[in-house]
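Only one protein chain is missing from this complex, and each of the others stays in its spot.
So, chain A:
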Amino acid sequence: MGQDGSVTWFSSPSDAAERLTATGYLADTATATTTFLAGALEKPLLLEGPAGVGKTELAKAVARSTGAELVRLQCYEGLDEARALYEWNYKKQLLRIQASQGQTWDETHDDIFTDEFLLTRPLLTAIRREQPTVLLIDEVDKTDVEVEGLLLEVLSDFQVTIPEMGTIAAVRRPYVVLTSNATRELSEAVKRRCLYLHLEYPDADRERDIVLSQVPDLEEGVATQLVTLVGRLRELELKKAPSIAESIDWARTLLALEIKDLDDAAVTATLGVVLKHVTDTERAVKELRLARA
């Protein structure tokens, strides 16, 4: 039981970098430093950036490298307290009331607001856990503004107040990661409580390392060609620039098709793996002077 509450997640930025690398997540200075700080200061970490640069992956890597369990809250429009925090099991409570015909009201009343009838949702689960926990609040920008208010208590004090039961404080503070694609500006209050990190597309060398670590069978020469090309694609004004995830998909595709050299024909044939809009493909073909398929 970790009652002391002062877990050290990482001992230094370089320690964070090494341990993340060991689990297959290659972190740059900014990422390593911020990951370390989020653990050291016990502050939630807000990750922003384009889709597919490894925001969710970072949370998973932290969990893997520290042996903590990952509790995930996937946000969506319409997410409410009952889905994020806790809910009373009404149906079970009704059954309980109907089964206890002989009892007085006071007895029943106390009975139905106990742990037995509480459905814990991710936030409460993470706070009540006694083992090391990484709490991932994914795509927080998808929620309604009201949910942010709900998060505030959790993020600043690591506690949840249930009117019928009182306040439940964290036995052991979870390592909290919030991710956002910035489709909506988060409130100042949430941002103030978090450390902030904007993840960008990695530079060519790091991306090649990432691709190779994920797809080890790929030849290095092809990987270099691929990464260079992805870099060039990102410089075009595309609707959806290719992400790291898509580079990796592309690498897998090339491997499966046994393409050893990424020439124009090979690129045109497989461009659909990385570009997801017709106009983007057209633009790429035009600007990179590829032969039309």
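Here is the rule we use: a contact is a pair of C-beta atoms (placed from the backbone, for glycine too) under 8 Å apart; a residue touches a chain by one contact, two chains touch by 3 or more; residues count from 1.
Note that in this section contacts and distances are computed from a predicted model.
Student: Looking at UniProt, which of "Fumarate reductase flavoprotein subunit", "Succinate dehydrogenase subunit B", "Cytochrome P450" or "VWA domain containing CoxE-like protein" names the chain that isn't shown?
Tutor: "VWA domain containing CoxE-like protein"
Student: Who touches the missing chain here, A:Arg64, A:Arg96 or A:Lys191?
Tutor: Residue touching the chain left out of view: A:Lys191.
Student: If you put the missing chain back, which residues of chain A would it touch?
Tutor: Residues 12-13, 29-30, 32-34, 36-37, 40-41, 43, 46, 48-49, 77-78, 90-91, 94, 141, 144-145, 182-185, 188, 191-198, 232, 235-237, 239, 277-279, 282-283, 287-289 of chain A touch the chain that is not shown.
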